[in-house]
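Dumping the structure here so I can ask a few things about it.
Moving on to chain A:
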Amino acid sequence: MSPGLHTQPAVVNAASALLAEMKDASSSLTYAALLTDDGFDVARLPGQTDGARFAGMASSMQALGDAVAHELKIGNSEYIIIASGKGYVVQLRVPGQELVLSGLFDNDATVGNALAISRSFAQKMAELLK
Partner candidate 1 sequence: MTVNANQLAAEPASVSMGFPVTVGWTQAAMAVYSVLRLNTPVNLKMLIEMHGALLIDFRHHAFSWSTPLEQFPVDAVHTRLETEPTSADAPPYFELPGHDLDGLLWEMGINSFGGAAAYWLPPDERYKLTRWPNLTRHTHNLRQMKMMAVLGNTYASTAELAALAGVEEPEAQRLINALSLMRILSRSSVAPAAAVATETAAAKRQSLFGRLRKRLGR
Partner candidate 2 sequence: MAEHVILFTGPMGAGKTTAVQSLSEIEVVRTEANNSERHIADKATTTVALDYGEILIDGEEKVRLYGIPGQKRFDFMWAILKKRAKGMILLVNSDAPDPIGQMLSFIDDFRELYDRGGVVVGVSRADVVAGPTLGDFSDALERTNPGLVIPVFTVDPRDRDQMEDVLLALIANIEMRAMFGLTTAGAL
């Protein structure tokens, strides 16, 4: 088994660059991170969030989403949205990788926009790592 993606400099650099691009593409993105399935922080946008803690929480959320989908027999959990008064957290898996992209968007974005951006950048990340 290869060492964790969060320890591979090439991956970390690519991830950081991608998140910066994502921020440019979406003014309502206030925080974003790429994390491993088992909760390690690969890269994140600067912010006040404890990146390590957030990575752990996002991985738990992703796994719980999968567990719920499995329990209800509805296939895989494709994305998870947490909606609150001040914004949305959208997270989804990077296709083909053990990585999750999670972004926090403020209310200037609609959920649909946030989702579209997230999907597009998750796909880009997948391509970078192929």
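The candidate set was assembled so that all candidates are chains of the complex that A comes from, given by their letters.
One rule holds for everything that comes next: a residue touches a chain if its C-beta (ideal position, glycine included) is under 8 Å from a C-beta of that chain, and two chains touch if they have at least 3 such contacts; residues count from 1.
Just so you know, these numbers come straight off a predicted model, no measurement behind them.
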For chain A, as assembled in this complex, the candidate in touch from 1 or 2: 2
List of chain A residues in touch with candidate 2 within their complex: 1, 3-7, 36-40, 52-53, 55-57, 59-64, 66-67, 71, 98
